[in-house]
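Note that one protein chain of the assembly has been removed; the remaining protein chains are unaltered in position.
As written, the chains take the letters A and B, and residue 1 is the first residue of each chain.
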Amino acid sequence: MTGLLPFVADLPLVDHHCHGVVTEDVARAGFEAMLTEADTTSPLGTSLFDSLIGLSVRERCAPVLDLPKHAPADAYLARRAELGAAEVARRFLRGTGTTDFLLDGGFLPDALTTTPEFGVLAAARVHDVVRLEQVAEAVLPGTTAEGFAAAFADELGKRAATAVGFKSIAAYRVGLDLNPERPTAGEVAAAAGRWLRTGNVRLADEVLHRHLVWTGLDLGLPVQFHVGYGDSDVDLHRCDPLLLTGLLRATRDRGVPILLLHNYPFHRNAAYLAQVFEHVFADVGLSTHNAGFRAPAILAELLELAPFGKVLFSTDAFGLAELYHLGTALFRQGLSDFVRAALAADRMSEVDAVRLCALVGHENAKRIYRLEHA
Amino acid sequence: MTGLLPFVADLPLVDHHCHGVVTEDVARAGFEAMLTEADTTSPLGTSLFDSLIGLSVRERCAPVLDLPKHAPADAYLARRAELGAAEVARRFLRGTGTTDFLLDGGFLPDALTTTPEFGVLAAARVHDVVRLEQVAEAVLPGTTAEGFAAAFADELGKRAATAVGFKSIAAYRVGLDLNPERPTAGEVAAAAGRWLRTGNVRLADEVLHRHLVWTGLDLGLPVQFHVGYGDSDVDLHRCDPLLLTGLLRATRDRGVPILLLHNYPFHRNAAYLAQVFEHVFADVGLSTHNAGFRAPAILAELLELAPFGKVLFSTDAFGLAELYHLGTALFRQGLSDFVRAALAADRMSEVDAVRLCALVGHENAKRIYRLEHA
Partner (left out) sequence: MTGLLPFVADLPLVDHHCHGVVTEDVARAGFEAMLTEADTTSPLGTSLFDSLIGLSVRERCAPVLDLPKHAPADAYLARRAELGAAEVARRFLRGTGTTDFLLDGGFLPDALTTTPEFGVLAAARVHDVVRLEQVAEAVLPGTTAEGFAAAFADELGKRAATAVGFKSIAAYRVGLDLNPERPTAGEVAAAAGRWLRTGNVRLADEVLHRHLVWTGLDLGLPVQFHVGYGDSDVDLHRCDPLLLTGLLRATRDRGVPILLLHNYPFHRNAAYLAQVFEHVFADVGLSTHNAGFRAPAILAELLELAPFGKVLFSTDAFGLAELYHLGTALFRQGLSDFVRAALAADRMSEVDAVRLCALVGHENAKRIYRLEHA
């Protein structure tokens, strides 16, 4: 009952949203700090290994490092150090069965592998997803209020030439309650002027986050949105995907995919949007590895309303090599549990089950990101 | 494990909220457009048969049309065309085991059967639910700002004579964050004046939607509210039933039932309201058929807090005859799974199980809508 169906175990995956990996060795405190969305452990609580993801590391990652299942945390970390971070990364990344990784390199790039380095470690195809805000923040110092829009469009166009998609982190900066309308040139210039005058390169302006998204849509590449679950910088109640409803309605006739990332605990809301808007897609990355053996329950909730042609796979793994492995293994578990129960009750045929898994595992991503041409 | 308990299979049902059926043949594009809350398919996605409801059509509807379970979509639609829409409707509607259908005929009436036509097709009792906004929109052109309230009350009173309930679609027009207080005569006249001056017959005014509800309550018939899940016209974040809390508090002493329809993904919120407000009732129609084999999970969540005397059955089926069949079959499945698991664990007696099913399946609806006297 707990193993994977063969066609799920062998399913090639496209991880349509993840980040680079840390190649330096990390001690226990550093490991725990990267394990969940908590910044650190605290004397008020206990180890972050006391969690579903902590149990999953010991269950599912320990054997990859030649340890028995459920090895204690300290033994696990000692073995990890003994093998070295590079070997650990190779083992975990190459064991995922992922053919293509789409990497958002926009967060803490100095601490992580670059996209080409990641490709070598993982022995897989890699593709760039360009973080809109990172480009804007790079462009700002060399431009003016009136020149910002053109400078940003120009630079984004250059970055688009070697990328497969864009990503917005409006959720982290201003929340998702974005005005549906495209800002006018005057509004953009005024907002850029305000931003320049702050002297702070960090973008947090509703008009500009929105402008970035529309500029991305002009270029025709899929636009990813961080939605829902993240670290303590997020105001989670401002990150419900339903807050994007107006913008989704305003952009539906452009034929450019919009991808709602993560979504937990609003994944049923995201599934609704994926059903009713032609250009909207959703995943449950990040919560998949954090929820450990509960991941299948979350995926099943997403699939209540989301058409199978609108659901994608991602890990949102960041930093720790274990997270790519867990995100992938737990996604496979969720998919296998879902179709296995349906097959057992004769709710779908095996042909249907294989098709569902192929769509969600890689076909949707290949179609949306045009990976055959990338 | 997947079959129905006998007393659930044989349970007479009252479908307290549905719509008419399309009696014209539909081609594949038209069928998919009516299958879910999506307006249409899109080249960005895949067929809407790639969904839990799509699988359920092929699993549960195909045999009713003499096809094997899991027949391919094209074969299914070919057989459907061969039988003709009227025969298809008869088969699906008469097989539901529904004794009484409560029909909201207020949306796209020209495309659907009338209530009497539906009764003949279904060979069942039919009852009218009057859409408040439809009556207001019909009354408006022949009245004045000052005359609107009286004209509406008069016309609604006439419609009430042959109806068993009212329905508000405030959710679709202004959301559910309605002011709890009854609007004054002056406020209603002012709002009607504004509406008349727009020259647009479509009502979307918080004061007036609220006034319609209070007028309905005056007449003593149960008032249904669209809540939650619907098509892309809905701003779903404005349709959380909790937004009605103030209005529910203000109306609880009137002794008139208020029925929260659909509710997904806010069905746990609706269950809370059904527990703490004497006059509030809830269902999970619409999501029941859309979620296919996940429907039992949704019903179970509703039943966490909602007393069994406050839960009703509806399909919210519209247009496609399959939806009445699926909404009913999946509701029975959910109810059967729920009580079967409880019986297996000795969490309730069989007497309790039978009582629960009778309440939810038909007794609550008969009591609330006074169907024995209808």
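Basically, contacts are C-beta pairs under 8 Å (C-beta built on N, C-alpha and C of every residue); 3 or more make two chains touch, one makes a residue touch a chain.
Just so we're clear, the structure is a prediction, and the values are computed from it rather than from any experiment.
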Contact with the hidden chain (one of B:Ala29, B:Ala123, B:Ala161 or B:Ala345): B:Ala345
Selected residue (touches chain absent from view) among A:Phe148, A:Tyr229 or A:Phe331: A:Tyr229
Chain not shown: contacting residue from B:Phe49, B:Trp195 or B:Tyr272: B:Tyr272
Absent chain, residues of chain A that touch it: 1-2, 36-48, 50-52, 54-56, 58-59, 69-70, 229, 231-232, 235-237, 264-265, 287, 290-294, 297-298
For chain B, the residues touching the chain missing from this view: 240, 242-243, 245-246, 249, 252, 255, 257, 268-269, 272, 275-279, 300-301, 303-310, 342, 345-349, 351-352, 355-356, 359, 364, 367-368
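Note that in this section only the chains that are shown with their structure count from here on.
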Centre-of-Cα separation between chain B and chain A, whole angstrom: 36
